[in-house]
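The other protein chains are all here in position, but one chain of the complex has been omitted.
Just so it is clear, A, B and C label the chains in written order, and each chain counts residues from 1 on its own.
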Amino acid sequence: MSKPSVVIVGAGFTGVATAHDLALRGFDVTVIERGDLCNGTSGRTHGLLHCGGRYAVKDQESAIECIDENMILRKIVPQVIEPNGGLFIAIDEGDLQYGETFIAGCEACHIPLEELTPKEALRLEPNINPNVLTAFLVPDGTFDPLRLALSFAASAKANGAKFRTYTEAKSLIMDGKGAVSGVKALERTTNQMVELRADIVVNATGAWAGEIAEMAGATVPIKPTPGVMVVYDQRFVQRAINRLNKPGDGDIVLPQRRMVVVGTTSFEIDDLDYVPVIEEQVELMLERGSELVPGLRNAKVRGKYTATRPLIGAGEGRSAARTFKCYDHKETDNVDGLVTITGGKATTLRAMAEKTADVVCEKLGVRAACVTKDTSLLSYRQYYNMPN
Amino acid sequence: MDTQHNRPSPSRFWNWFNPVGRQTSGWAFMLQRVTALGLTFYLFLHLIILGQLAYGPQGYDSFIKLVSSPIFIASELLVVAAAFLHGLNGIRIILTTFGISVTRQKQLFYALMVLALIIITVFGIRMFTV
Amino acid sequence: MSEKWNITLKVSRQKQGEAPHFDEYKIEVNPDEYVLDAVERVWAFIDRTVCFRHACHHSTCGACGMRVNDVEKLTCITYIRDVTHDGGTIKVEPLRNFPVVSDLAVDMGSLYRRLESVGARSVLPVPEAEIERSPSSWSADDGQYIRLADCIECGLCISACPAATTSKDYLGPAVLAGAQANGLKRNPELMNLVDSEDGVWRCHSAFECTAVCPSFVDPARRIMDLRTQIFKERVGSLFRKA
Partner (left out) sequence: MSANIQSVSTPRSGENSWWYLLKIVTGVLLVVLLGIHLVVNHFIGQHGLLTYADIVAYYQNPIIPIMEICFLAVVVLHSLTGLRGILLDLKPSRTILQVIDTFMIIVGVAAVTYGTWLILTIKSRG
């Protein structure tokens, strides 16, 4: 009996993690990606390994996902993570007031908290705003986006998954009975069309999920919402510094290698493929970021970029839930053979993959348990060590 | 896959001498390599020519007369120049190999090259005026 | 309002089985955008067949290294303003010494494999990162912190190195730097790897690696440090035997 086959469209975080999960569960997996790994939203994430604190008040489902997945990723892929924790700091009275609900929210989501006096906070992080009123120590972290994806991809490859990069899905192959049975794709390195047949096609294209689903006449309620990030050339802090307040613009300063990344904003766009950086928002990042880390004002901008979040549903920008959804289009649009996974956050990539693989297994009647929680990932460099 | 043109290959040795887009120490490398090849060639030429000495004074002195024309003196100066450029830049490479002046190797290169130019000028004046 | 420049992007093109050539694209850009943005604009608005590698857009992943006007650059942090002028041209080519996958995208496999072979660390304790220009004030117990290594494995140094251009087995600057950062003392088995024909002696002090390194690694300094360490060890062992 041949293995059940799956084609995954998109090699961002969800795509590679789903490939890893399905490969472990014995599927014949092929991932296609129009560029190289992680060239869309995933590559451009700011790299915060969320502890969930950011969502603990308004979006506890996401918060719980974050803290659980945070702990798992630290264990299975330490080679791409700066596991130094984070601080939520209060600068003004409004922040202080938010503190109460924050504590309650974190408790409800089992996010470990340690309250620090301003003095203690400044001893840990001397470069934060000296006027800090109070601070909470949380288990945040930082990761390298590309390498996180490569680690999953390497592990998937080791279990037989194939990665066809620079291969762009152009249309879905329909079997004549209203079900998807494969993908027609353009191999961009040769400019030739290829046909890839599969029992199930997984649409893991994040913010682009609507475009792929539409090829089968299905819909996904996706609202692409970009944000701007600015990078400065000094590592001012060892921990992720969050503003102790409800999520807003420029309220995270994150260390990464020798830099800090300040993010982010939230706006809406029409054209997904190129989102320019809005200069006014760069100014805003400096203004808001320097409230957390005043030294930013004397630092040099090293880079600025936008990334487009795949938000689900009707919520406006920041009020939208940050959780993920897996759609079996048989149920939503009566299109069989197509599953879409989107929404979510980088931190929850493994959980998104688990959910997706569960749906795929159920659809194909495959009984195989998810083991990714306890499977250490290979070195990201192994991705290049294995033939396709 | 026809990607040979961009892989490392002995046939791309001309890239050693391609100065486009390169910077000070890259030029120093080219200088070192060009002078190395030139001086090696000259060394063996020199040894062969000095064989003339074995044939006694007539042969050698008439040969010297032949090479006393300005063109030959100029090429001899070129050899002297190559020797000093190669030698002084070599000192920089040795120092940096032992961790000395690594962060200041560019300044060291300029200083040594100025020194080389002074020495070459002195030799040039001497060779053309006597 | 942001400035607008009209520039020509001259992009090296090559599909598999074809000979490389250049295509020119006239585009309007903001000079304070980066070269990578210009390439992405070409892909998004003019020519969907252009292949290039990119991911993080902020110099942490090392995917977007290219040759820009004949110099190796990490294109996500290279301002258009710094490499051309209004009405000017930017020439973009793939990195040298790596097989071309297509157009500007190269296969970095050899570099990643070699980095793995010397055990180059991807994360390391913060104090071991050798920051010369450290932030004004650091806390006393920074030692407990882990950070991602400086080297982002972008391959610019391999492309710029004149020795790597002919010698396919030369470990190359990034790899030797990785070995140095990993430490010969901690990993004595690295000694035979770096003290070899394809190790530190293939370096001819062109210092191009350090000149193009976008990420503070200073590979040339690390190669020189390895040489010093090797000499100490080799000469020292003579005396120990005696």
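FYI, contacts are C-beta pairs under 8 Å (C-beta built on N, C-alpha and C of every residue); 3 or more make two chains touch, one makes a residue touch a chain.
Remember, predicted model here, so these are calculated numbers, not experimental data.
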Who does the absent chain touch among those shown? B, C
Determine which one of C:E93, C:E116 or C:D225 touches the chain that has been left out. C:E116
Sole residue of C:H21, C:R186 or C:R240 that reaches the chain not shown, by the stated touch rule: C:R186
Cross-chain touch to the chain not pictured, restricted to C:M66, C:A163 or C:A220, is C:A163
Hidden partner sits against chain C at residues 114, 116-119, 121, 163, 166-169, 182, 186-187, 189-190, 192-193, 195-199, 201-202, 204, 227, 230-231, 234
Residues of chain B in contact with the chain not shown: 8, 10, 13, 16, 33, 36-37, 39-40, 43-44, 47, 50-51, 53-54, 56-57, 60-61, 64, 68, 80, 83, 87-88, 90-91, 93-94, 97, 123, 126-127, 130
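Here is the rule we use: only the chains that are shown with their structure count from here on.
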Most central chain, Cα average position: C
Give me the residues of chain C that touch two or more other chains. 16-17, 101, 107
For chain A, which residues count as touching chain C in their complex? 35-39, 42-44, 47, 78-84, 123-127, 142, 144-147, 149, 165-166, 168, 188-191, 229, 231, 234-236, 238, 255-259, 261, 271, 273-274, 276-277, 279, 295, 302-305, 307, 379-385
Provide the residue numbers of chain B that touch chain C in the complex, in ascending order. 1-3, 5-10, 12-13, 15-16, 20-26, 28-30, 32-33, 92-93, 96-99, 102-103, 105-106
Over in the complex, which chain C residues touch chain B? Could you list them? 14, 16-20, 67, 69-71, 94, 96-101, 106-107, 160, 162, 164-168, 170, 204-208, 211, 220-221, 224-225, 227-228, 231
